[in-house]
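Everything below concerns the one structure shown next.
A protein chain is absent from this complex, but the other protein chains hold their places.
To keep things simple, chains are lettered A, B and C as they appear, and every chain counts its residues starting from 1.
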Amino acid sequence: MDNSLRLGVFLCDCGNTMSKTIDFSAIKAKLERLDDIEYVAISHDLCLIKAQEAMQKDIRDRGINRVVVAACSPELHEHTFMNVLQRAGVNPHLLSMANIREQCFWTHPHKEKAAEKAMVQIVLAINRARLLEPVEKAEIPVNQDVLIVGGGIVGTEAAIELSHLNLKTTLIEKEAALGGKLNLFASLYPLQITPEEVLASKLKQVTESPNIDVLTSAELIDVRGQAGNFVARIKRGDEEFVRNFGAVILATGYDAQFASQLYGFETSTSIVTLSQLEEMLKSPAEIKKIPRNVGFITDVSDEHSRISTLSALRNALGVKEKFGSEVCILCKNLKVDGAGLEKLYHDCRNRGVIFLKFDKPPKISEEDGEIHIQVEDVLMPGEQMALSCDLLVVEEMVIPPSDSETLRSILDIGLDPQGFYQDNNIHLYPTFSNREGIFFAGNCHADLDLIRALTEASNVALSAYRLLAQGRVTIEAENVMIDPSKCRFCLTCIRACPHNAIREVQVDHEKRVAQIVDLACQGCGICTAVCPAKAIRFKDWSDDQILAELELVGAYL
Amino acid sequence: MNTEGAFLPDIVAFCCAHSAYPAADSAGYLRIPYPENIRVIRVPCAGRVDVLHILKAFEKGADGILVLGCHEEACRHISGNIRAKSRVQKANTLLEESGIDGERVEMLTLAQNQGPKFAQIASEMNERIKGLGPSPVKPRV
Amino acid sequence: MIVAERKPLEAIKQMIAEYKKILVVGCGTCVTVCWAGGEKEVAVLSSQLRLASRKDGNELVTSEATIERQCERELVEGLKDEVKRVEAVLSLGCGAGVQTIAEIFQEIPVYPALNTKFVGMPQGEGVWVETCAACGDCFLDKTGGICPIVRCAKGLLNGPCGGTNNGKCEVDPEKDCAWTLIYQRLKAQGRLDLMRKYYPRRNFQAVTRPGKIEALQA
Partner (left out) sequence: MARPFKETLNSGKFVVTSEVGPPKGTDLEKMIHHIDLLKDKVDALNVTDNQSSVMRFPSLGTVLLIKEHGGEPILQMTCRDRNCLALQADLLLAYTRGIRNVLCLTGDSITVGDHKDAKAVFDLDSVQLLHMVRTMESGKDLGGNDLQGAVEFCVGATVTPEANPIEPQLIKFEKKVEAGAEFFQTQAVYDLDNFKKFMEYARGLDKNIKILAGIVLLAGAKMARHMNENVPGIFVPQDLIDELAGAEKGKALQKGIEIAGRLIRQIKEEAICDGVHIMAIGREEVVPDILEAAGF
């Protein structure tokens, strides 16, 4: 067949709803007079299979090589129509859409103006269609092994999930044993199971799985490469070795730190942190004097942390159970939005724990091992209440793990303003990093209770599975492409790419240029816009196509 | 362009496909009207918008330009919205140099579900550009 | 790399005020890398000039070309046909590029659109700093690889002046005092003896203007 343009325009009046305000056959007649138009069809329901089959047949029978659909928003059905093109034997990227429903008829009540605008939008879509380029698919092999950094409960759970999915993992942990924070917990309320039992059952699964290779006292030194083909250097004692992975999961958890500057006092024998209390609860026999009155202070930092709330509540119950003391929890806010947390709160109340809500931080003084607290309950403004206890438990700030900055620079990923890992887009892709093939799970990137964190472990395992399960990935080859003859290797794009998807390649023995890694590219087009040599072409969103949509500005409306 | 004698500006809105474009759709779902003379151009990220696109839009007759991207710290492509912001600043300067009021270009952020906000932005821009009058470099048709 | 900066549009407009057709020429080497004169900047300037001319009631016609290196005769000669079609050439090259074009197309006026600033390196996105004065008599062996000739506002060779201000330069508090940096680096390397040495005045004629280098034929 010759290479001439043969455009097919498919108009959809959305179940006759739009044809009430506009004469579709008039539009059709106008369009038919334009150059290169092979076919114009009016449909009422292009979103239905039957209409799509007809469309597919029209494309095939009439040798249409560019398709314009004027219908609803591409956000809804762009993929649908791309599939139609695919089935009709036309490259799916040769589709151009005019959004005449959401962004025209539904929003512009003035009939004539809406009709006029629809026409402009269709003509623009046609002009854009002329400039479209095919983007071919390609398959590339990926390494199926997964590296999990952090052998706490979340990392361990992710490894177990992946082993069930038959993917091999290397689980590296900087401490000498797996388990992380769970080793320090005295209880797991509201769960009835103990931390020891949870860990024992998980570790058994890990040991029994042929798919999990555990490296304790090990750390990640360096990672090169891209999704599907990461090359990691791992250090264990004096030994350093290299392993290849297709994906990396970070589950490095959090650290807890007592912020004395926030409280204005230091810890002592009568003032302990939640972590110290957990130690006491784990071995109550070692305690010289069981406290009669225990006070908790939480959320002084105003972070409304789930971890802190959960920790205060379950340890208050722990104190009741192990020491039988009177317990009072002073808080600014409690975050009880997790599964079972509301019940945990009620359990505390039912066991006699008193809650006191403050707005201004309480005044604390210590005298002969006795703690005096002055606090104003928000329900009784203006009234200073005086309490005393022989053990005061203070919350700790949840801070990023000490190695997060190191891992950030090794993996070239982002940190949020607090220093936790930065999600790609917190709403859309909560477990994705800014880089393809690198995922986050658990408290290293979000404030989660245990159940949520374990859910994330499963989610992240599935995300890795989706990427690696087939051992090869279908990608869109060279949708964004750097012309090696125009590239000046100025590094602008490499520095600007938010997904770290551009690498340098050697063209011949002397010339090096930047090159897009198709699997890692997420199609934002930032590189295309920043290139000072205009050497980067984004086929789906080329300058020509964008400029084509600027034509006729001023000519119609 | 000028149907009833009154000045109807040509406004181009470059809309990020992850935020502002669905927001414009959402205005449609909610049947919230905004001026017809806003032309939405879908881009994969506000960071795709080049200063050249903005300059050329004026060459082609635009009276005002909006670049609409994701809210800060919620950009689908991490830094695309921040880049768009600084690029619009650059475009303001380049346009001022050419004798065109830099106020004709603005970068704003939106979330997918902010249909009413989109309509409000579109209407406000329309009023602002009406106030400024036609672009001084509008080609004569 | 040579670092340049676009002249203000007003200055460029005045240079080319009398012409209706101009060729805007970019250079694909240093000035592309420093975002001043690559294909992108050629397009931006051309667009700006067209807009400005239309604003003034004229219609300037611009054509655009970017060649690999404006300072090479053979590469500039490739512009022959395009130059014939215009009244003037506007170069977004460094001073060497402008002069090469002017030398080869002597019949046509050639104007500089850039100010060639210095030899430097990038310091973060979109920021370049001067690091070499092209003095012709490199001094870096004595200063731990930090050039006081260009990075000290006064180009001193024997240590800081009295204007060191918390390690910054009195002339510009944004800029580091080069001699503080040199001191810190040499100290870290255990080579402070280099700083204690006396250095006589440098040879200001190491490059006799205009500079010229003749290497043996390869």
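Going forward, a contact is a pair of C-beta atoms (placed from the backbone, for glycine too) under 8 Å apart; a residue touches a chain by one contact, two chains touch by 3 or more.
Keep in mind the model is a prediction, meaning the values are calculated, not measured.
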Touched by the hidden chain, restricted to displayed chains: C
Contact residue for the chain not shown (choose from C:171, C:188 or C:206): C:171
Contact footprint on chain C, counting only the chain that is left out: 153-167, 170-171, 179-180, 182-183, 187, 192, 195-196, 198-201, 204
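Everything that follows uses one rule, which is that only the chains that are shown with their structure count from here on.
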Chain centre separation in whole Å, for chain C relative to chain B (CA means): 36
Distance from chain B to chain A - Cα centre to Cα centre, in angstrom: 29
Mean-CA-position distance for chain C and chain A (Å): 44
Junction residues of chain C, two or more chains touched: 40, 43
Chain A residues counted as touching two or more neighbouring chains: 496
Touching residues (chain side chain C, partner chain A) in the complex: 28-29, 32-33, 35, 38-41, 43, 66, 125
Contact set on chain B toward chain A in their complex: 1, 3, 8, 10, 12, 17-18, 21-22, 24-29, 31-34, 36-37, 39-45, 47-50, 52-53, 56-57, 60-62, 70, 73-80, 83, 87, 119, 138-139, 141
Of all residues in chain A, those that touch chain C in their complex: 486, 488, 490, 492, 495-496, 531-535
